[in-house]
Structure formats: C-alpha cells, structure tokens
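The complex appears here minus one protein chain, its other protein chains still in place.
So, chain A:
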Amino acid sequence: MRVALFITCVNDTLFPGTGQAVVTLLRRLGCDVEFPQAQTCCGQMHVNTGYPEEGRRLAGHFVDVFAGYDAVVAPSGSCAAMVREQYPRLARTTPARTAAPAGLLTGGSAPATAERDDSFARRVAETVPKVHDLSEFLVDVLGVTDVGAYFPHRVTYHPTCHSLRGLHLGDRPTRLLREVRGLELVPLPGAEECCGFGGTFAVKNPAVSAAMCADKVHNVASTGAEVLCAADNSCLMHIGGTLRRQRTGVRIMHLAEILASTEAAR
C-alpha cells in the first residue's frame, strides 16, 4: 500500500523522532511509506485562532499534495481531526469571490472563479476520507493490534481531546499498547479532561491553561508511571513542559515511539 506520511509541522520541526518512529513502524508492517516533500501545515493554528482565509489556503495546499495517495497517515490526533472536521466546513463556507488556494502574496484579492472553488471542495471530498490518525490506520486499515513491539516500562495514556471527541479513536490506542510486550499500562485518573493546551489558548489564557495542566500533571504523577504516552505531541509538549518544570521525572513519549521499539532495536 502506498502510504503518504503527513508528519505535521510541529513534529517535523520539533519532534522528528516521532516521524522516524512512524516510518520504522509502518515499514515493519509492510507499507510503502512516502514523504511528500511539498507538505507544510494543515492550517489548524490559523483556523482555530480566527484566520480562516490563511487556513483555507493551507488546506488547499494540503489537498493538492495528498489527493493522489491511497492513504495518508498523521501521527497527530488534532491535525487529523482538523482535516476531517474542518476541511469540509472550510469548503462549504468558501466565499464565492475568494479562491482557494490563492498564493499568499496575492492574498485574498486574487480574482477567483466558481470553478476553482468547486475544485477545492472536490479535492477535499476526495482527500479527507483517506486521512487517518496512526492508531486508526493500524487498527482499521491494516487490521493489526500486535505490532511486535517491546517496551518494558510502566506507561499511562492520555487520550487527548481531539483524538477522543474529534476522531472518536476510542480504545484503539490502548488496545495497541496492551499488546506491547513488557509494557504495564496504568489508568490515568481524569484521563478525558483537557490538559489546557488548546493551541493559542495556552498563550491567550495562560492562567487557566496552567491551572488545567497542573491538575493533569498531578494526575499523571499519581499513577507512578515512568512514561506519559499520547498520540499528539502538542499536548505532550504542554504537559511535558510542566512535568519537567516540576521535576517529576516522568518522560513523555508519542504512541508511535513506543510502538516502534523492539527488543532487537535496544
């Protein structure tokens, strides 16, 4: 299967190890992984902060890059949710006069035609069903839960809001973790509560964000786990930053990194 990796801008820039783990894992499971070089960002930050035009342009770029693949895999619940939930919305609400995608330098002033708008909506409709979060791809598309991983540590799992309520990942990630040899999965109290990241929310409402994260960190520490795992590095970065500031000694790891570890690799 020809699988395109949508690494996401945050992973590409700050967490390359996650992307490398996804590549290792998918190859081990027999996939033909490609990395389309033209990819950048799904536009989540722009749309969610209130810049729908920029977001629409980035969405246009995204569907241009990924429309031709059999499957697109993203190791990020919130970016996958962005594509799946917001792209159809963006396509629906595309103003008749501004085209997507127009180049940035021309901005919204580019004269556009209804035909171009249609093509954006069409490519969104084509691309969106092929975009999967990693755990969804493994469980639903490849049909595996035992990926042959070995990770002898005590791990707790934070489901993250967009994975939970946007993608409805359900127990897919924990089913995968339970099959990892040596891994002890301990439940996280208050797991379904938001960690307070929310993209620009952490910057715009720092006090509330910090209070939410403090409670999350308290819950993580109470499990006695060595590793906090999630399927979204943005949330992990936020919680991990607080875990480190408080010197809890708990490490953060993306689901892909745990699933990629094997006895041989140690």
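Keep in mind that, in the parts below, a residue touches a chain if its C-beta (ideal position, glycine included) is under 8 Å from a C-beta of that chain, and two chains touch if they have at least 3 such contacts; residues count from 1.
Just so we're on the same page, contacts and distances are computed from a predicted model.
Looking at the choices "Sulfate adenylyltransferase subunit 2", "Sugar ABC transporter permease", "L-lactate dehydrogenase complex protein LldF" or "CoA-transferase", the name in the UniProt record of the chain not drawn here is "L-lactate dehydrogenase complex protein LldF". Remark: the omitted chain is touched by one listed residue; of A:Leu134, A:Val147, A:Leu188 or A:Met212 this is A:Met212.
In the complete assembly, the contact with the undisplayed chain comes from A:His46, out of A:His46, A:His132, A:His158 or A:His254. Check A:Ala4, A:Val23 or A:Val139 against the missing chain and you find that the one touching it is A:Val23. Listed here are the chain A residues that touch the chain not shown: 7, 9, 11-17, 19-20, 23-24, 27, 33-35, 37-41, 43, 45-52, 54, 57-58, 61, 86, 89, 93, 103-104, 161-162, 164-166, 192-194, 196-214, 237-238, 240-242, 244-245.
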